[in-house]
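Report on the following structure.
Left out: one protein chain. Kept in place: all the others.
By written order: A, B and C. Residues from 1 in each chain.
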Amino acid sequence: MRIEILVTGGTFDKEYQELAGELFFRETHVPEMLRLGRCRLDVRVKTLMMIDSLRMTMRHRRRILDACRKNPSERIVITHGTDTMVETAKVLGRALKGKTIVLTGAMVPYKFGSSDGMFNLGSALSFAQSLPPGVYIAMNGRCFPWSDVRKNRAKGEFEPLR
Amino acid sequence: MRIEILVTGGTFDKEYQELAGELFFRETHVPEMLRLGRCRLDVRVKTLMMIDSLRMTMRHRRRILDACRKNPSERIVITHGTDTMVETAKVLGRALKGKTIVLTGAMVPYKFGSSDGMFNLGSALSFAQSLPPGVYIAMNGRCFPWSDVRKNRAKGEFEPLR
Amino acid sequence: MRIEILVTGGTFDKEYQELAGELFFRETHVPEMLRLGRCRLDVRVKTLMMIDSLRMTMRHRRRILDACRKNPSERIVITHGTDTMVETAKVLGRALKGKTIVLTGAMVPYKFGSSDGMFNLGSALSFAQSLPPGVYIAMNGRCFPWSDVRKNRAKGEFEPLR
Partner (left out) sequence: MRIEILVTGGTFDKEYQELAGELFFRETHVPEMLRLGRCRLDVRVKTLMMIDSLRMTMRHRRRILDACRKNPSERIVITHGTDTMVETAKVLGRALKGKTIVLTGAMVPYKFGSSDGMFNLGSALSFAQSLPPGVYIAMNGRCFPWSDVRKNRAKGEFEPLR
């Protein structure tokens, strides 16, 4: 069972730029994380974009939707910034049928040592293998269908709508 | 949905004893790992024992089986040393009905920074939520039924029997 | 021999704010770093301010100078942002006599795991014990007198003027 991982950026992949003292994107850390997690799934990692999800426009989301459609795999994990993860999930959820798509991300950059990224990546890959077709968000050890989830910005957590 | 985490020790929880220069067990790191992973599941952590799985006897395995039986939760994750994880899974698999039990562990201690533990814990908790009743091993991002798994000691990985 | 550590902020002490996704200051990590380094010197840590050194004004520098003067210890380490460390060193160097003052900092926040902070702190405390009175900058394993040092911003390193 092949799983496709589509990378779009987000806190997951932010790094510290030493000279400027700022956060920035370079390359995705997902392959390193899979190696560290000793993952032996048949996965392929593809970087679609490398942006902060606050900068994501409808055009970016259509590119993600397109990539999901064209991808031969029926099980796809998408790494995504948490700020607009719910918006992207809605775009995908309304348009896609017949595939299991799991969006995930992190509140703390992987490179900063105390990341929730490893935990979430393990979680997303597992839900992607075991859940029926649909679009989901895997965060905080939980899994939410795209139509019943929001980010609680005050807590930095995801929760159901009701 | 309440998930019970039963701790039995294993590499997961090994620490470095500075004065003696040896590896040892103190307390489980599972609660710290759940906090780091920003886990918001309804979980309860209970330490059954704190041992290297090479030292586990049939008596220890019966204690684990007993704990699974008596536990009111229908979804249980067990942290366990990898060396005899398959043996314990068999004992549980043959005797338990109606509960989803997922065993997991790590090849590198959580405290040593480069651990597969966070990845595996996220994975095990997710399979525990999404799989039907049965006894499973969640390692390397994969999930194996208890009756079709072995540890490949040369590679330090789990794989199906055939 | 008592050594005083005066904390002024800088990259050393920056943290990642998960909810806003920004870098910020909370409390100094110097005591934690000393514990991790298993330091057994007679040190006292005092936080003077907690700011990015780009925001430091002449008024801040006078406060640091004052603190050095009034402090009974003859050996003082100052943690400081690297961007204007040289400017503060000049203010102290021109005005102070009879004390060994060593400024140090980091290019990567201590909390981000791959920090030069532990290395520099060990270095600064050692130079503070072994050098004669004067004002110095300890960075990159080297020690520069205040009158012969600049930050090479392109490289993120300190070097002598000639």
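To be clear about the criterion, a residue touches a chain if its C-beta (ideal position, glycine included) is under 8 Å from a C-beta of that chain, and two chains touch if they have at least 3 such contacts.
This one's a predicted model, so the numbers in the text were calculated from it and none came from an experiment.
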TODO: Just list which of the chains on display the missing one touches.
DONE: B, C
- [ ] Decide which residue listed in C:7, C:48, C:107 or C:149 touches the omitted chain of the complex.
- [x] C:107
- [ ] Write the list of chain B residues that the hidden chain touches.
- [x] 11, 14, 16, 18-19, 21, 23, 52, 107-109, 111-114, 153-154, 156
Task: Touch list for chain C against the chain that is not drawn - done: 33-34, 36-41, 43, 107, 113-116, 118-127, 129-131, 138-143, 156-159
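Everything that follows uses one rule, which is that only the chains that are shown with their structure count from here on.
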TODO: Name the graph shape formed by the protein chains and their touching pairs; answer line, ring, star, complete or other.
DONE: line
- [ ] Using only the C-alpha atoms, find the rotation that maps chain A onto chain B and quote its angle between 0 and 180 degrees, to the nearest 5.
- [x] 180
Task: Same-residue or different-residue interface between chain A and chain C, half as cut-off - done: same
Task: Between chain C and chain B, distance of the C-alpha-averaged centres to the nearest whole Å - done: 45
Open item on the list: Centroid from C-alpha atoms only, then distance chain A to chain B, rounded to Å. What do you get?
Closed with: 26
Task: Averaged-CA centre spacing for the pair chain C and chain A, given as whole angstrom - done: 39
- [ ] Check each residue of chain C and list the ones that touch at least two other chains.
- [x] none
